[in-house]
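Shown here: the complex without one of its protein chains, the others still in place.
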Amino acid sequence: MGLVVSVFSGFVLCFFAPLINKLAKNLCGKLLALLPLSLCIYYLTFIPMVSKNGSKLLSYPWIPSLGINLSFNIDGLSLLFAIVICGMGTFILLYSDGYLAGHKQLGRFYVSLLAFMASMLGVVLSDNVFTIFMFWELTSLSSYFLIGFNHEKESAQKAALQALLVTGFGGLAMLAGLILLSITSGHTEISTLVLNASSIQQHTLLLPILILILLGAFTKSAQFPFHFWLPNAMEAPTPVSAYLHSSTMVKVGIYFMARVSPIFSGTNEWMVIVTTVGAITMLISAYLAIRQTILKKILAYSTICALGIMTLLLGIGGSLGATAAVGFLFGHALYKGALFMVAGTIDHETGERDITKLGGLRRYMPITATGGIMAALSMAGIIPFLGFIGKESLYTATLHTNNYSVLLSLVSILANVAFVVVSGMVVYDTFYRDEQTTPKNPHEAPWTMWLGPLFLGVMGLILGLVPGLIGHSLIGPAASAIIGRPIDLHFVLWHGFNLELGLTAITLISGFALYIYKAKVLSLLGPLEVILSYGPLKFYDLLINGMLSLASSQTKLLQHGYLRLYILVTAIVGSCLVWPHLISHFGVFDFEGWHDIHTNEVIVILLICVGAIMTFTVKSRMAAIISLGVVGYGVGLVFILFSAPDLAMTQFIIETLNVVLFMLAFYHLPTYEVTTHPTNKIMNIVVSVSFGAMAAVLVLVALHVQLFESIASFFGKYSLSRAHGHNIVNVILVDFRGFDTLGEITVLSVAGIGAYALLKLKMTEREEIEGVNK
Amino acid sequence: MEIELALTIGLLYGGGLYMMLQRNIIKLILGVSLLGHGTNLLIFTAAGLTRSWPPIIAKTATAANENLADPLPQALILTAIVIGFALTAFILVLFQRAYTVLGTSDTDDMRATDR
Partner (left out) sequence: MKSVIFSTAIKYLIPLLLLFSLFLLVSGHDTPGGGFCGGLLAAAALSLYAMASDDTASVKKMVKFDPINYIGVGLLLAAGSGFIPLLMGEAFMTGTWTKVGVEGSWVIPIGTPVVFDIGVYLVVFGVTLLVLLSLVEENRGN
């Protein structure tokens, strides 16, 4: 029960955030941060249970007919993510409090952020694949609001839409994959799917399922070729970038891959696709990261690179791959969150975000600098930081894999070289070097803004020195959940002098060298720019623009504005759809019963026919209105003749009112001046005759064909006994089908108020004009 | 009687559509009303006609006699008649306003909103 409360508490609190913001003003962020803090503490209490590789499952039926349950499961992997989400959430809320202080839409910001946090918890704690999907989409949606938070900016609108479209596309693909998966296996819970892994792996639909699910994960985690949305999403306020786009949301794709890896890992398809995509992403984003100069963009590309590494490790799999993936992920969440916050602080306090125009800031913001430098050292993978352990385990995993070990190790080294360079660019270029003049006078940030980076930086050091703190309590259980069996954990700082340490030395030396000769290397790689300019972003733009122009051209063609042509097309299409069915039933009716008619009925029929013909032939409006009235009264007479007194009564009153209505509106109505072109006239006549004939035949056919059993007897049977009414028609209206009537009187009210509003509008306008004239 | 009514309905449908295809807005309104009458009659006739057995349970009976007319189409038509009136009122006022604002009764000249 506590689990469910913990997931939904964020959703509940988010509704009150604007109110709290209004009341508590500057305290709001600090107050709201208490929620993730207490949730974080709550989740920590699960450690003893999880470290024994236990898990806790809660399930409530939601849509049982579709196999969708509101089920929650907490195991090592979920717990690790939940702690990261809540822990980071606490610092991000504090940080936003300082970063966005005084922003007039802060309340709305907190709503989206809390909703996002709750959705994230929902994703990582749900066990049912469709519940996961629902929360998954909620994260996309809240991320859309957060990226587009500065909605007056066109670039923010575009970036938000791009992120939504790309991740939304992936989400739909994933839904298709999940549906296929649940149909082929007959299960919708991850915990039972894992038990049926072998049968799923042998299924012929394995490849489509895998590709569809991975599309969801790849788009969310910004893997090549969907990586382009993440750098653009840096339009978001920095707390959002730090939270969503580095430490949590983009990792939800990684989470899901890890979650389903016990089901798919071990198949060739999984290994090839996941590893290749991870490796390509690493290479491309590593190059893109070092050629940026805007702080947040550098970090964004390096985040993509890190996500590529995690993907690669999940592709490699096995206990080494899983341990490395989890270790790297945890280390990355710590240092990248910190670095993003540092980048935001620099931007906030100096007004400058380009590293070439920054320098010497450590004197002005020493605490931020300390946190930032520690985080950067962890990122560069320098002993004894947690990042070092992550990198070492990455090398261990790539060196021990059976396929393409050398190639994968090489790619990993290149990625880590880029990390060293990025670390240098992010902290050395900004905090050291010579001072530069910036738009604002730099000074230290408020405590809410430096607490996060400092804490995370220090954690990177402490956990690096004492990895045992998280080893068997978090990393081990999470890695076990990824491979689906308990593992023999190897998570220590010092491995001795081995090949991995040698590779680290090579990485660091080449990293320093590349940092120093960056400009030269980049100019050597210049030709690559041409190829990259034809990247997936171009394809995305082409697709969007193509779709828009297709939409506008087809709108121009179909929505031409000629009302009569709309009606004509509707009538023609309608007739064409109905006629074939009617023709196939031609045999069922005959004209034998034509003489079964009384004299008074003949008169009524003639009345209607003459009225109708008059209505569309007379040249005067008044005569046409009166003829229409004749038709109406004729119809009322038909109702009388054929046992419908209620209808007849209503029809007579309505007809009277109709005449009143037309008479009142008469003076303002136009005369019959427009005449239709002769060629159009022939067309109109042909279509109208066919339409009329269709209606006539339809009646004749309907009289002889009964598709469903009549339900009239039900009403007759129970009208008196259950609804206490002799008049069955009235009983249907107010009791049996009362809900329909409620809808109808609502429509009636809307139409009446609409007409009234139109009239009032006109009258006030005229009064205004008269007032001016006076 | 059904056959004659079917032909009448055909006339109402054809005439209604023909008027709706005109460019003059007042003909359009009249056409919609004709079509409305036709549709009410269509539902009424297609459900089967019954002479002199209104769907009202006799004072002494406890349930309906089998000969009674089908009450369901009648209930449908009853609301349709009232809604039809509201619809006519609304389009009348709307077109009146369009006519005064745009100064034309030709629907071909009222295309600006769709383009």
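Each chain gets a letter, A and B, in the order it is written, and its residues are counted from 1.
The criterion applied here is as follows: a residue touches a chain if its C-beta (ideal position, glycine included) is under 8 Å from a C-beta of that chain, and two chains touch if they have at least 3 such contacts.
Here the structure is a predicted model, which is why all the values come from computation and not from measurement.
Although one chain is not drawn, its touching partners on chain A can still be listed: residues 645-646, 649-650, 653-654, 656-657, 660-661, 663-665, 667-668, 722-727, 729-731, 733-735, 738-739, 741-742, 745-746, 748-749, 751-753, 755-756, 759-760, 762-763, 766.
Think of the hidden chain as still there; on chain B it touches residues 54, 56, 78-79, 82, 85-86, 89, 93.
FYI, only the chains that are shown with their structure count from here on.
Across the interface of their complex, chain A is touched by residues 1-15, 17-28, 30-31, 33-34, 37-38, 40-42, 44-46, 48-59, 61-66, 68-72, 74-75, 77-79, 81-90, 92-97, 99-100, 104-108, 110-115 of chain B. Of all residues in chain A, those touching chain B in their complex are 556, 559-564, 567-568, 571, 591, 593-594, 596-598, 601-602, 605, 608-609, 612-613, 615-616, 621, 624-625, 628, 631-632, 635, 638-639, 641-647, 650-651, 654, 657-658, 661-662, 665, 668-674, 676, 684-685, 687-689, 691-700, 702-703, 710-713, 715-721, 726-729, 732-733, 737, 740-741, 744, 747-748, 751-752, 754-755, 758-759, 761-762.
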